[in-house]
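Take a look at the structure below.
One protein chain is absent from this view; the other protein chains keep their places.
Now for subunit A:
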Amino acid sequence: MIYDRTKEMEAWVDLIPEEMQKNYNRFKRVSEVLTKDPEPQVGQTPKEVIWTKNKAKLYRYQPAKAKTNKVPLLMVYALINKPYVLDLTPGKSLIEYLTDQGHDVYLLDWGTPGYEDRHMKLDDYVLDYIPRAVQKVLRTSGADEISVLGYCMGGTMTSIFAALHPELPIRNLIFLTSPFDFADLGLYTNWLDERYFNLDKMVDTLGIVPPETIDFGNKLLKPIANYVGPFVSLADHADNEEFIKGWTLLQKWVHDGIPFPGEAYRQWIGEFYQKNKLINDELVIRGHHVRLGSIKANILNIAAQHDHIATPKQVEALMDKVSSRDKTYHVMPAGHVSLLVGGGAVKRTYPTIENWLTEHSK
């Protein structure tokens, strides 16, 4: 019955003017994308798990592929959203791009924390997980040195790890839109003001902070562009299947949040956003003083010009603090996510990282 009606409707649409047909088809395609289309597949580059700890997993990508670069690359992801943004889909994947070029790529995926992980602190991630993952990578690859790439908050964690482990053979450090200086954060500074934002009560009540809370904070920075903008773009490009594919992939990732372990959140907001301890050499991790000046590895630090989550100013601040002789700072014409996903990323970000890495691994 419904099928008959749909057929009748389709026949009727054929009779109306072309302009109106176009609008009908646009509306139909948008409805299909939002209600009927299956979720896109993500993280399809072949991988094997080489180590696990609690919910964290260490992956090695394309193990069967020849590794021409002698220094392995460990990617450290953030505690926000899922790491498949680094391996979104074939042809739009930083991991696939690098492994295809002969790099031995590993990814430390933190997994999805549960209520039992509410006591996890940044100390645990930085001192218990990352060093062990580095050791595993070195043993699996048989290499003497390692490169580490930190994405967003994962980069901030990587910098702390590198500062606290000068004895480890870290040859290269790559940071992608990682904030280091939290002095002037615009709206965030106002919203997270200690006088109004009750951080302790939030952590004590919720235990683990739901992903919606973090997503809400990020989207509130540009509410119209974030809440309405994506749907305007979708309707505008409803006849472009390639655009729709990219749109659904990105929307899947944006809405695929994970909870933030309470104690780590207390540190992240309290000691970074509210007190800006890292850049001022005031951060203490399990009794160890973190001094970014202890970092001597080669550095590639990439910021995105239109990033409002980790602004170029926040990212660039690292450059004056580290003791590295070989350090490069790049600002890409992109946003926080488009730096890694989309045509611009494939054309600019991936080759920039690959070229630098190859050059610094000889």
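Observations on the structure shown:
Keep this in mind: a contact is a pair of C-beta atoms (placed from the backbone, for glycine too) under 8 Å apart; a residue touches a chain by one contact, two chains touch by 3 or more; residues count from 1.
In this section, contacts and distances are computed from a predicted model.
Of "NADH-quinone oxidoreductase subunit M", "Transcriptional regulator", "Phenolic acid decarboxylase" or "Poly(3-hydroxyalkanoate) polymerase subunit PhaE", only "Poly(3-hydroxyalkanoate) polymerase subunit PhaE" is the UniProt protein name of the chain excluded from the display. Within the complete assembly, A:M202 is the residue of A:V42, A:M202, A:M319 or A:V346 that touches the hidden chain.
From the options A:P223, A:P333 or A:P351, the residue with contact to the chain not on display is A:P223. The omitted chain makes contact with subunit A at the following residues, 17, 19-20, 23, 26, 53-54, 114-116, 118, 132, 139, 186-187, 190-191, 193, 195-198, 201-202, 205-206, 220, 222-225, 228, 232, 235-236.
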